[in-house]
Structure formats: C-alpha cells, structure tokens
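Reviewing the structure listed below.
Only a single protein chain was left out; the remaining protein chains are all shown in position.
Which chain is which? They are A and B, in the order written, and residues in each are numbered from 1.
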Amino acid sequence: MIRPEEIKMSTEETGKWGMVIDQDICTGCQACVAACAMENNISFVGEVDSGYGRSMHWIRIERFWEGEYPEVKMTAQQPMMCQQCGHAPCEPVCPAFATVHSQAEQLNLQVYNRCVGTRYCGNNCPYQVRAFNWRAYKRPEPLSNQFNPDVTVRRMGVMEKCTFCIQRIHKAQDTAKSEGREVVDGEFTTACAQACPATAIVFGRVDHPESLVSQLGQRANGVKHLEELGTLPHVTYFKGG
Amino acid sequence: MSDNFSRRDFLKLAGVGAATTAILTGCGPASRYVKREPYMLMPEYNYNGQSTYYATTCRECAAGCGLVVRTSQGRAIKAEGNANHPLNLGKTCARGQATLHGLYNPNRIRGPIKHSRGDRLYETAADPFNDEFKDLDSNMSWDDATQTVADALKKYKPEEIAFLMGTTSDHLFDLLTDLSTQTGINAPLRFGVLSMFESRATLSKAAENLFGEAGLPFFDVGGAQVVFSFGANFLETWLSPVSYTRGFAGLREAHTKKRGTFVQFESRMSSTAGKADEWMPIRPGTEALVALAIGRLASELRGGPLPRAFSDVEPADAASKAGIKLETLQHLAEMFANSAGALAIPGGTALGQSNGLAVAEAVLALNAIANNFGKPGGVFFSALAPNQKEYQRPASVKEMQEFVQKMADGKFKALFIHGVNPAFELPASLDFKNALKGVEQVISFATFPDETALESDYVFPDHHGLESWGYQRVATGSAQPVLSGLQPVVSPFYATRATVDLLIAAAQLAGGKFSEALPFKDEVEFLQSKIAPLMNETDGFFSAADINTFSAYFQQYGGWWKTTEGRAVPNTADVLNLNLSGTEAEFAGEGEFFFVPFVSPTLAEAGANKPWLQELPDPTTTVMWNTWVEINPETAHELGLENDDVVKITSEAGVLEVPVYRYPAIRPDTIAMPFGQGHTAYGRYAENRGVNPADLLGQHFNEAGDLAFAGMKVKIEKTGKKKPLSRLESIMGVYGVGLGEEH
Partner (left out) sequence: MIKRFFDWLRQPLGLIAVGIVFLTLFSFAAYGLYTTQQPPEQPVQFPHKTHVAFGIQCLYCHPGAATGPAAGIPSQAKCWGCHNQIVKTQTSLLLAPLKEAVISGKPLEWVPVAQVPDFVQFNHRAHIAAGQNCENCHGDMSKVTIAENPQVFNMGFCLDCHKKVAGDDHEKLVKLVDCGTCHY
C-alpha cells in the first residue's frame, strides 16, 4: 500500500527524462515526424481529415512568419511534442484515469485501454499535442507488416500522444538490468532524436547532472514554452542567434 | 405510432436492448481466434521476441546513406541510420524513414507481367483510403521472363539495345557498363529528376572550366564561418541532404566557436533560405552579376590588383539589375572578405537558368577570394568512391532529349528501364511517352506500377531496395571514399526478382558474347567480383584475406570505406585569371511571372506513393497531400486571389490548374510550385493528386545542357474555382506570435 505521505507532489519533482531542442539548427526537414510515425504505428488520416486538423502528428514542426516582404523572416523552427509536464493540465481531467502521471518514469502516460474518448485532455493541453483517433483509420495490407510490436496499435475513439518513446526507455532499462548495470547516457534515444540529421533534439536523464541533456540544458537562454502556465514542461528550447 | 410512448417506456426498451447487447458480446474475445505459426527452421542468430538488425543502404535517392534496419520475425519494422557510416553518421532524412512504406506499399508489382501499353496495372478506386484496390496478378513465369530478355538481347543488333537507369543501383550500372563494353550494346544512360534540379552537368562543367577536372564539388559548410549560397537548397534534397544538414549544424554551432552566418540568394524563400540570417531575393537571372560584383567589391576591400575574373562587372549596375541597393552589395562583400572562413555555393534555381554555367563559374570563383580550396570550410572535389576512377554524372536533360529523339526515330528496338520514371520525371515537352512508340519492345523493371511501367510491354519487377543486394557509391558528402553496401533485410515479399540476377540468367541463355560478358552464377557472385579488388586497398576500415570473409564484413558493416581523407584539392592556379562573363539569364515565354519549380522537400523524386510522406507537412507552407502555387500576398491581392483559389498557369509548353497559397516570402514577380505530385499512376496514394510542374517546362537549356527549369515566364489566370488545401498550420495560425514567444 502506498501511504499518502509517500506521494510526492508533482511540483517537487525534478523530472527524469527530458529533452533539449536547438531551434537554431532545426531545419524543419520533418525527419523526426516521419521517424516518430514509423516507430509508434501512427495512422495517416488522408487529405480531408488532415485538412480538418485531425492529422495525428505526435511531433510537429511549427514555424511562423514575421514581417512582410521583403523584410520577412521565417521564425526558428519549433519541434513541438508532448512536454511530459510535471504538472500536466491533461491529467486531472480524465474521468477514466487514462492519462496519469508515471511516478516511476516521471512521464505523462496515455493508457489506451482506459481511454473512453471524452477528449477533455486534448482540450486542456496548452501545447495542443494530443491526437485523437476520430475514425478507424485503415492501414491497407501489407502496410501493417511495418508495425512496431513494442507499441500498441490504437483503435478508434482513443487519444494518443508522444510518449518520449517509453517503449525504448523500457527496453534499454531491461537490457541494462539483464546485464546488471545502469543505463548509460546515450545508450538509446527517442526516434525523433535518433533521426534528426542536425542533431537538434537531444534526449536523456535530466536528473543526472552529467548527462548530455542536462549539460546542454545548463546553457544560457534556454526557454521552456508556456512556463508561465505552471505546467513544468521537460523540454528546453534554445533559439540560438 | 403517435400514441403514448413515454420516457419510461423508452428507458425500459433501451434497458432491455442494452442488457442483451452486453450479454451477447460476452461470447469470447476475438483475439483468442489467433493462430501462431512458428518458424520452420529459425535462423541461428534469431531470438524469439527479439529483433535482428541488418546494415544496408537507403535507395530512396542517390546519396547512399547507410541504414540499419530493425527486423522482427522476418518483417522490417524501422529504418535507422548506420552510426558508423561516414556519410550520414547514424542519421536519416524523412524519405529514408518512410522507405518501409515503399517495401510494404499496397500497390507494388507482384511478379512478371506481360502487359499491353497503356493498360492499368491496378484498378483504381474512388476513395484511396477506404475502398479496396485490385492489383494485377502476375501472368507469366520468371523462366519465360528470362527467355524474353534473352530473346531481346539476341534478336536485335547491339546498337539497337538500350538501358535507361535511375541514379541508384550502382552495381546494376556497373554490370550494364561491363555488358556494354563487351557486347557493344549502348552504354547505360542514367537520369533522375533530382539530378535535373541539381544541375549536375553544370556543376561538373564549371569545375572542369575552372579547375581542369569534371568532378563534383563538395562544399564543407560545417567548417565555414560565412556561407553564401546562390540557390543551393542544401537543407532539402540537394545532392546529400543528411550530410549537408550535419554541416549546417556545424556552421551554426555557437558554443565552441563563433556562430556561423548564412546568406541565401533565392527568389523564393525555400526552407534552406528560411534558416538563413539574410535572405536575398535578387531578381532571377542576375545571380552571376551579383556574385561577380561581390567578388569585385571584396577584392577591392582586400586591396591589391583586381583579378581578371571580377574586372568585367560594374557593382552599381549589378545592384540595380538585381533590385538591391549598392550598400547591400557592399555589406555582403565586407561580410565575405572579412571572414576567415567564407564559402560560396552555386546550385538550385541559380543554375537552372539559361546562363547557369556562368553563374556556377562566378560563384565558384568567389571562393578564390576566400582562398578556401581544399581547406576546412572550403571547396573540395568530392571523394571518389573506392574503385572509382572518375566522377560519373547522370545525364543532363539535353542528353535525355537526344536519347528521346533516338527513341522516336526508332534507333532503339529494345529499351530496358530501371529505377527511373521518365514518363513522369521528364518535362512533358520532351514527349517521352510518344517517343516510346518508336521502340519495338519496352521492358520495365519497375517495383511500383508507375507511369513508365504502364507504357511497357513487359514488367519484370526488381526487388525493393530493402530486399536487394548491391552497392552504392557515395558521390559526395563524405570526407572518406565510401562504397555503401546493400543486403536484403527481409525475404522478398512478392515474386519479384533482382534485375541483376535476371540479366545474368538471360545472358547465359543468350549465349555468345553475352554469356562471356557475365560469367557469374548470380548477383552475389557478381558483387563479390566487384568488391574483391578492395581487399588489396590499404587504409580500409577493415580488411580480410579471402573474399568470403571480406563479403561477410562488407554485409555486417554496411559497406567499406577508407579511414583516410579522399577529397581532392581543386587545381585553382588559373581561377582568378579567367575571363568570367557577368551575363544575365534570358527567360523563355510570354508571361509576367518567373516560374520556379522546386523539389518537394518531403516527397522528393519518388515519395508520392508513401502515405506518411504525403502526410508530412511541407516545411515552409505546411501543406499536405497536394500541390500548390506560391504567390506573393501583394500580388495575390492585386490579382484578387485568395488562398485556395484555383488559378490556371500557362507556359509556352503547357497549362496547369492549381490552388493558390499566399506565400509571404517570395518575390512579387515570381511564383513557385513543388515537384512531386501530379501522378496518373504509381499507386493509390499518389494517383490523381496535385499537378506536375514538369508539364509546364519547355526545352530550354543552359550552356552545360542542364534544363533551364527556372528559366521560364508564365501567365496566371483566375478560374473562379476553389480547391481547399490541407494545411497543418491552420490549427496554429500563420502570422503573429508563436507559442512561447515573449508576449
């Protein structure tokens, strides 16, 4: 039995897994988006539904414009995925307890089998990173051969979002445990970070000061988006320049 | 039923209904009716539930990035970069990630087909996402297919037999080259639309004129401090995007050195230009003038005698023709001259104009001021792959035009096509489809039912790249010479056959010179014969005493590369003395708008049939699943055009209708359109989607024979129709403050 006094308040947590994203070197090439889709069995929705905003991009690259021609600038590309908030607005609103905070991994979990599809969580997320399976999106044979066996294939009516590749986290921890050691920093990484040709995304343990992600996170001028909302996101962005 | 049906009655009825449903669904979960088929004989390196990883090479473009593919129970699950491979160092681009959507594509050719030209290879359906498609079944055997090829080789005279290839499958190219040398059939011709947009002939001709060698230059962006790119969109699909993106990250790296600066000269802000510190939308056609003017001003700043190369240009004149201020030119010249690591890169639209060669020469000459040839951050000749004596470039469009003319004239009786889709990739004005009528027998080795396969007499499908053996030479992007290896990561999914195997078997059947030219048992034996000479090389990162051990390592590591520098230093003794002409480009066509087609950074050459590539938002417009035309908002306003309005674009070569995207960062006198869509075959996800800008391209070439693809002017007319584009950004908004910005 877990005693009440043992439950840590999320405002005290340092976080375990986090990312550092360098917007200055992100080129917007979409390699991370494709990698994530392939790794996590994400459905494609087609032209009509993506036009209605129902595409299921767990990570997306945002870009905005500033100014007008000829003094027009494209803002630095901004890869946006679930920030795995320490104090997530999506967690308290689920009536089925499908989106809970993992105390073991300090991540925001999405438990597909509990989800009943109220979409309250998606509504509450200030980063708008949650994707809902509005239809039973088909993957015609033989595309289903490509499915990653380590990730559940979601059905219609279920919410999904970036999980920081929790399947890779578990696999690396399992491998390390089987060899009687701890997971080494850089031993594994998320699909998006692994694909990025510019190495704009770095992933790792933010509670270990010697990890690459912690060291990079120490640099000046890092921002956490929408920090003022008190979400305690685990992704630090650098604009460069 | 107007009598009383009260709420209570309704609830009762609903309750009974609900209870019944609940009870009936309790009759057993569906998942129990599953069957598990174990291996007949499990391969010895497999563990149940664990994945097996194979090193191979990506075949989505010619770059030759190394892949490591995760397979589980004989299925390919995920493609990752090969961390040891010197070209991509473990990274992949979006197309490499989506290559599995090609392997397991629902519309693939499943076996040899005897075909009638023009017939469908699969039945279309109205709704590509929900309707069932019916693929054509194979209707002949591989033995008959082999006999057909053998007959073609024997029946026709050698000069009547031609092979047209794409830019991947270097081992097939080598086999065909050997076959050609020994039997007199035409040497294989290679073409790909990416190489058309990269103006490869121009780059190597400029190198020949300036440095005496027709090689492919490599630009070390990662080691530079100031990069001036004239049209080269090296962060998208240009030459070797993964390697150049890594270089860009090195340029920008600001924690151990000063952050590098990047200026892009382009009429339309591509996603490469979007990363630039300064985007210079100079008037199309004035790139050579601007480059030479910068050269002159920079030389003047440096002091000393003015080099011959830059003495013919007048900076003020150049500035006014380009539409920029003289102060801007001076500022750019200062930036270039004062930097310890300046680099100038020619490419993209700048070379795809009538004076493209002059542009390339002017920009390459700029590097002489920076004195960066052969130095970190400078210009090199790309390392030749092991066993390669000289750079072999794909055909220019002019060379393709000559080839197509020969086809139409009936000079070829048998035409074999592999790895390229000329019916879609070549400008429609070249009329490739029509020219096929002059060829008696067309045999396609296409893996997918593309437009060219539809026009063939036979389709003998090659394996998908992930099911194939082979090698690919890394043409550029790596400091070391690299021969990247391919091996099958899964068994062939359909009854396809390796083209090399088919050709070897057909050559044996044909006998005579053919069987002497290809005395191999199969593809693997052929490959081993080709890589065996590498055993004698020094500086390899592995070596072995016998071919079987060497092959085993070659497969395991995904290729063979040297550990030493392989890039050559260009001979630049005469560069500054050359008489470089500051010409302006000439534009064909009557319209008022410069037309800029560009390769879709997500779809590239052949991505349209992969659904996840279609669903990737374009990096600059975020449009998915379609083609658009980018028009400056002011111009659109003047023409009364809103987003999604369909306009008719007319060039001297063709007409297209396409929806508008009001694009903030493009010149008011320029419009741009992505290449990649507009297929009329090629599978359910590619077909009937968007338009092909190659339909508008006329036959205008630059001095080196590359197509002046950005050298046309077009007219725009409103049609009154609307076609909504699917954009990702409509969720977030376009202008204004983004998430996380300071408010």
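Here is the rule we use: contacts are C-beta pairs under 8 Å (C-beta built on N, C-alpha and C of every residue); 3 or more make two chains touch, one makes a residue touch a chain.
Computed from a prediction, not measured in an experiment: that's the story for all the values here.
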Of the residues A:21, A:76, A:90 or A:151, which one touches the chain left out of the display?
-> A:151
Out of A:166, A:193, A:206 or A:232, the sole contact with the unshown chain comes from A:166
In the complete assembly, which of B:35, B:157, B:255 or B:389 touches the absent chain?
-> B:35
Sites on chain A contacted by the missing partner chain, in the whole complex | 2, 6, 100, 102-105, 107, 109, 111-113, 150-153, 163, 166-167, 170, 174, 177-178
Mind pulling the chain B residues that touch the left-out chain?
-> 1, 3-5, 9, 12-13, 20, 23-24, 26-29, 31-32, 34-42, 47-50
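One rule holds for everything that comes next: only the chains that are shown with their structure count from here on.
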Within their complex, chain B touches chain A through residues 72, 75-81, 88, 90-98, 100-101, 103-106, 128-130, 133, 235-236, 241-242, 245-246, 248-249, 252-255, 259, 269, 271-272, 274-275, 279, 281, 493, 601-602, 611-617, 619-620, 622, 624-626, 632-634, 664-668, 689, 724-741
If you look only at chain A, which of its residues touch chain B in the complex?
-> 24-25, 27-31, 33-35, 37-39, 42, 44-48, 50-51, 53, 55, 57, 60-65, 68-70, 72-75, 77-78, 80, 127-128, 137-138, 140-149, 191, 194-200, 219, 223-226, 237, 240-241
